[in-house]
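Every protein chain except one is present and positioned as in the full complex.
Naming follows writing order (A and B), and every chain is counted from residue 1.
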Amino acid sequence: MERADGRRPGEIRIVRCERGLLSRADGSAQWTQGGTSCLASVAGPTQAPTSAKEDAERATLEVVFKPRAGLVGSTEKQYEALIRRSCEAVILAALHPRTLIQVVVQVVSDDGGVLACALNAACAALVDAAVPLRTLCAAVSMAQEAGPEGQLLLDPSAAEAAAAAAVGTFAYLPLLHSVSEEVSAAGDSISGGDLQLLTSLTRGRLTSDQLLDMVEAGRQGADRLAAFMQQAARQV
Amino acid sequence: MLQADAFQRLYPDKYLTKFIEQGVRPDGRPLSLARATSIGLGVVSTADASALVKIGSTTVLAGVKCEVMPAVADAPDEGRLTLQVELAPLCCSSARPGRPSEAAALLTEQLEGLLEGAGVVDRRQLCIDPGKAAWALYVDVYVLDADGSLQDACLLAVLAALSSLQLHAVTLDDAGNIQKAAVPDAGAAAAAAAAAAVPGSPQLRRLSLGCQPVSLTCGVYLGRLLVDPTAEEEALLEAQLTATVDAEGGILGFYKAGGSVTASQQRVQQCVEAAKLRSKEVQGLLQQALDQAAAAAAAAAPS
Partner (left out) sequence: MAGQREAQSVPWFADERPAEVIADGVRLDGRSLEEFRNVFLKTGVISQASGSAYAEFGHTKVMVGVYGPRQSERRVEYSEQGRINVDVKLASFATRQRGIFGQSPEERELSAGVQAALEAAADLASFPKASADVYVLVLEAGGGELGVAATAAALALADAGIELFDIVVACSVSRVDGCLLLDPSTDESFREQGGLVLALLPTSNEVTQLVSRGRWSGSQLREGLELAMGGCAQLESAARQCLKDAVVAAAAKQRQQQQQAQA
């Protein structure tokens, strides 16, 4: 069945990724999915300004999430924490002890799935800043329509998300092996069947099967996004 | 030879590993068992409803205060529920007095999202007089002892406090002031006053909750699932998963914030199943606490 904008249920909106938009940041990227767009910038690794932000063994990551309008509330704090913890799983932080990596994500436009878009933007900006990463992380949002006939929608628009019985944002990573294996496997494609759930945030009521279907359908969507992200990362 | 507690301090990771490899936890629990849980209702008499929840050493106190507010123009038949979690400075060594910490803000957001997304409290129940007045409920949650799995304890405390809350029957008089609802006739007044403390009397109205969310936090360590981790375990876990389910087994939230390992489909399922089991146990405890409170109220009321 077709969706309001003509997409199939498992279809992602048109994705664009532009890197190096900001000349003064160490890295930046704008990630756009349909009507939702986020601009992320990365500063660092730089010397940590205060001892509180300094870790003797690894780089500290700081994430600032700026909404399109309005004050920063607890939702933004939650997004910051989720983006930070997801990126921490990706960055090889031990290579830059005692430093600070700062990621600022600015929402440019929001038509649903802003957290997934922000996560993808942050990841692309980290690539642009040449921060050493062990892999790439890809995020998608999902919506479960209400009712017994309700479909599972990949990358819902704001209207679809508002009408849904439940929504979820999921970030995936390729299954991690030991560091030595990663080094030898560097350059290989990260896509493939071995993406697994790194971060999850859901809202609304789902059955167990619906949750598992959502995680699985999200994984397939993230697989395609990861391939695109990798392609974008190779472009100079 | 090194004493056990010295070994634990010097090599916390190795200490925990030695336990988990044997299939037990440092506190003697098997991996899949949650800690002993207790719920006390009505512990603070200045609050309109209160609940003290203990899960092992983790202690949380939730209190509800009811106030009357003028109705809001864009939702004239709805009241308001404001929730705030505070990590009291006495709860752990990293908490400090002053502004609410990031951890407290995250817990607040998590709980608000759960209550909102699951439709636990229908705000129309809080209406007093459409377009004129409504109840404003302030639910304040204080973490008194932070020994891990805080979200589970906070959510249970909020659920228990809201379940035991009884709103007074009130009306608006002509001047717009709040009055106690009029009692039909003077003879019945004394009887009604006596019955006021008994739940189900017309003077007091319980909220009917849309569903009863219960969450369970599980940790991943050495590829194994540790149910209801303590603070000591949380500091070492590779990842944490929190599943929230209702009494019918519906999933109201599945939360995982990064971590050094990912979760497979089986892992997600395992965590959800554990949460469903835990939900049954906790619903039973809550019902027991509510029954006890009702019996105590009935005994206290003069017959």
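The rule we apply is simple: a residue touches a chain if its C-beta (ideal position, glycine included) is under 8 Å from a C-beta of that chain, and two chains touch if they have at least 3 such contacts.
All of these numbers come straight from a predicted model, not from anything done at the bench.
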Touching partners, among the displayed chains, of the absent chain: B
Omitted-chain contact residue, chosen from B:L16, B:A47 or B:A118: B:A47
Of B:L10, B:V24 or B:M69, the residue in touch with the unshown chain: B:M69
Listed residues B:S32, B:Q84 or B:S101, member touching the removed chain: B:Q84
Options B:L16, B:A34, B:L61 or B:L237, residue touching the unrepresented chain: B:L61
Footprint left on subunit B by the chain that the document does not show: 43-47, 50, 57, 59, 61, 63-70, 82, 84, 86, 88-93, 96-97, 100, 136, 138, 140, 142, 144-147, 168, 170, 177-180, 231
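Just so it is clear, only the chains that are shown with their structure count from here on.
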Subunit B partner contacts - residues on subunit A that touch it in the complex: 74-75, 77-78, 81-82, 84-89, 166, 168, 171-173, 175-176, 196-208, 210-212, 215-216
Residues of subunit B touching subunit A in the complex: 102, 105-106, 108-110, 112-113, 116-118, 211, 241, 246, 249-265, 267-269, 272-273, 276
